[in-house]
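Selected chains only, in their assembly positions.
Order of writing sets the chain letters: A and B. Residues in each chain are counted from 1.
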Amino acid sequence: MANLLMMNELTNAEIFQILEDAENYKRGFGWNPSEKLFVSNLFFEPSTRTRFSFEVAEKRLGLEVLNFTAEHSSVQKGETLYDTIRTLESIGADAVVIRHHEDYYFNELRDKVSIPIINAGDGCGHHPTQSLLDLLTIKQEFGSFQGLTISIHGDIRHSRVARSNAEVLSRLGAKILFSGPKEWQDPFNSYGEYVDVEEAIAVSDVVMLLRIQHERHEEKSSSNNYLQEYGLNLQREKLMKKDAIIMHPAPVNRDVEIDSQLIECERSRIFKQMENGVFARMAVLKRALQQIEQNQEGNTHVIYS
Amino acid sequence: MANLLMMNELTNAEIFQILEDAENYKRGFGWNPSEKLFVSNLFFEPSTRTRFSFEVAEKRLGLEVLNFTAEHSSVQKGETLYDTIRTLESIGADAVVIRHHEDYYFNELRDKVSIPIINAGDGCGHHPTQSLLDLLTIKQEFGSFQGLTISIHGDIRHSRVARSNAEVLSRLGAKILFSGPKEWQDPFNSYGEYVDVEEAIAVSDVVMLLRIQHERHEEKSSSNNYLQEYGLNLQREKLMKKDAIIMHPAPVNRDVEIDSQLIECERSRIFKQMENGVFARMAVLKRALQQIEQNQEGNTHVIYS
């Protein structure tokens, strides 16, 4: 079952295969299903980038899309996530893409449903397709991960992205640095050390900013002036290495994590990351569905006796 | 006009035609429109199964789908249901699928709009496509309805399904039994008699459980332990005849109408019902649209002078 739940379940070889497939899709090549396949997108949290990026990826692949919204569904009548997914499976979904506010929501599903689950974000936990599109963006830029220094800035503790990226980038040979307010350090994330913001910026090939997730935590940062204390302001950008790039998963809090004037500057890959997201997700969908199509013989993909 | 509003408006011959068409779609055959046709789904109540089942059916048929949600529509500005449907008709909908909280909402529409209306549930009234998928499931199992004993358990009074099914199954030759709390008996439903739960289960070929619709009625069941008093628990399942099956329209209240462990047991057809729902709805859409396509000559289906 080609689930995609957490980056740490992918081997390096699998990651490089996905990145290669993504590059091919970007160049206009790659697998398309030969028959009508259905994917259902279940977003239990608001999203623009991830949701539409998946929808575009699905439609570019020629898949049929079922957009599920919790408030118009039987979740309103108390139906569980498991029963919802089993229902979609029975109705004909060939894969599901899920964003859910609970950490590890997928643990109650894996090994129990027979269609692949693609995790589009669980609570503060994981967001593997964001990691993949980040990897794609870095690989396009530098060709390899070996020996790169990548600093991750900001709200490490609440970030789905920080955790996945730190693990996988370390594994692929990059050196990770963290920087940000003390109260947002993550004691469980041991893939890099915490350094001063300017020190981090000066030595990095990639300055990876994180979004401050106001919607996830009560405690405000101790700082009333995050940009000047911890963010990427105009002065700090000048410290960056010649070919270093800026990344941010967006949505950006303008003039908080980054000065508004830098969002579309020459170093910024913020919108390129979004563009890459479509290709990375096409590759992930291919991985999930290609196998299903091979296993399939009849017209409907699952027959309950 | 091939509306589908209430099961009692279908002749036996029409029902058998729909079931045959559904079987054909299940096997991968059947009518597909030769031109672009549009269907609009209007769900004024939350739904997972029925809504997505229709959407999958529509997309398998190659129809274009317009998903209408009341809260993003001019219903917010006070537009009536009639004006909404006439609008969709003018814009190019070739058929509409409607779920609405009002009993007989369709009476103000029939004979006034010129596109077919498919009732996906009206208040506590009717739910004909649920009946059709139930019939399909029973026919697949037993080949015929003649002589079967079918017991319907639970909230008879508030159930769209109980009413339609009792009428049509009686008509097709089955014997109906009802069972459940006294306060949920339906004085207007005279298609079967009320018997004790264990008596019903022991003699039935089909044990048809109904969902307790907490969202529809204020009065709680007098019972704090519905499963033990009226539901299908593990002990009662043992009373069932050798080849008898369990049905439930879902969503299931786990451990209320049925013990959680029985939901996916060998006797259960609960997820098979959902799977059949797609094929039954494809057949209903065929019935609604095939005729339209034949009547059509020009490019737009209705011309207002």
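The rule we apply is simple: a residue touches a chain if its C-beta (ideal position, glycine included) is under 8 Å from a C-beta of that chain, and two chains touch if they have at least 3 such contacts.
Please read all numbers here as calculations on a predicted model, not as lab measurements.
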* How many copies of the one sequence build the whole complex, if 2 are shown? -> 3
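Here is the rule we go by: only the chains that are shown with their structure count from here on.
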* Asked: Rounded to the nearest 5 degrees, what angle rotates chain A onto chain B on CA?
  -> 120
* For chain A and chain B, let me know how many angstrom lie between their CA-based centres, rounded off. => 39
* Structure fact -> Within their complex, chain B touches chain A through residues 26-28, 43, 46-49, 51-53, 55-56, 59-60, 67, 69, 214-215, 250-254, 269, 271-272, 274-275, 277-278
* Residues of chain A touching chain B in their complex? -> 36, 38, 40, 64, 66-68, 71-80, 83-84, 86-88, 90-92, 298-300, 302-305
